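Moving on to chain A:
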Amino acid sequence: MKSTLTNMWLVLGGITLIAGGALSYMFELTKAPIEAAKQEKLKQAIAMVTPAFDQMKTISVAPADGQGDSLTFYQVSSKGQVVGTAVKTWTDKGFSGRFWVIVGFDTSGKVINSNVVEHKETPGLGDKTDIAKSDWNTQFKGKDLSQFQLKVKKDGGQVDAITAATISSRAYCDALQRAYDAYMLNQKNTTKP
Partner candidate 1 sequence: MNQITNFTKGFLKENPVFVLLLGTCPALATTTSAWNGLGMGLATTFVLVMSNAVISLVKDIIPDNVRIPSYIVIIASFVTIVDLLMAAYLPALHSQLGIFIPLIVVNCIVLGRAEAFASRNNILSSAIDGLGMGLGFAIGLGIMGGIREILGSGAIFGLKLHLFGQVDGMLAFVLAPGAFLVFGYLVAMLNIINKKI
Partner candidate 2 sequence: MIKHDGIIKNIDNQTIEISIIAMASCASCQIKGVCTSSDVQEKIIKIETTSELSYQIGDKITVEMSEQQGNIAVLWAYVLPLILMILSLIVSSILLSNETLIGLLGIGVLLPYYSILYLLRNKIRNQFNFYIIKN
Partner candidate 3 sequence: MSSFATHTLKTFSIGGIHPPENKWSAGQKIVTLPIPKQVSIPVIQHIGAPSKVLVNKGDVVKVGQLLAESSGFVSANVHASVSGKVSKIESAFDSSGYKRISVIIDVQGDEWLENIDLTDNLISNITLESAEIVKKINEMGIVGLGGATFPTHVKLSIPENKKAEYLIINAVECEPYLTSDHQLMMEKSDQIIVGTRILMKALKVNKAIIGIENNKPDAIELFSQKLSGPSDIEVVALKVQYPQGGEKQLIKSVLNREVPSGKLPIDVGCVVQNVGTAFAVYEAIQKNKPLIERVVCVSGHDLKNPSNFMVRMGTPVETLIEATGGVPEGTNLIINGGPMMGKSISRLDVPVTKGTSGILMFKQTVSNHNQYQACIRCAKCVSVCPMGLEPYYLMSLAQKNRFDEMEAAYPTDCIECGSCSYTCPSHRPLLDFIRLGKSEVNQIIRQRNQR
């Protein structure tokens, strides 16, 4: 078709108009599910390391030693009663790059469960810290970190390191320790609902 300024404007305007309409409609349509999916993902991650809950509160907390980025606390409660806290924590001692871990504590400070959130460790080695790849991290379940020596056996602790991935194992421990320290320090003011 021959182009003239008017028909160009009309056509392009029309197309963008329709596209805009369609897109925004689509956006409205998917807004809720996307939000839900996002929430679901977080919720699942939290649910995995905490008891069943119906409410959640998000708090940002500085690490106990005051060094580095802050941690995120998800304080969960069931029927108005705080039942535990999931802590999203990190470490830089991983094999490569920052290593994010989430760990759930019950109100007494015992580990309920823990898992990897995000990592750049080597597939097949460091990623065995992920519960989806191996059950290595079940060894922390139910441990009271005030008694449990959160160190790999090589360093005189009680943690069985992943074969050939001591570094990742150590990093995981480091992340848990950071979470635990912050949790204990803040427990007083966070136990209140």
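Quick note on the criterion: a residue touches a chain if its C-beta (ideal position, glycine included) is under 8 Å from a C-beta of that chain, and two chains touch if they have at least 3 such contacts; residues count from 1.
Quick note on selection: all candidates are chains of the complex that A comes from, given by their letters.
Keep in mind the model is a prediction, meaning the values are calculated, not measured.
S.K.: Hey, among 1, 2 or 3, which one's touching chain A in this complex?
M.R.: None of the others touch chain A; the one that does is 1.
S.K.: In the complex formed with candidate 1, which residues of chain A make contact?
M.R.: 1-4, 7-8, 11-12, 15-16, 19, 22-23, 26-27, 29-30, 33-34, 37-38, 40-41, 122-124
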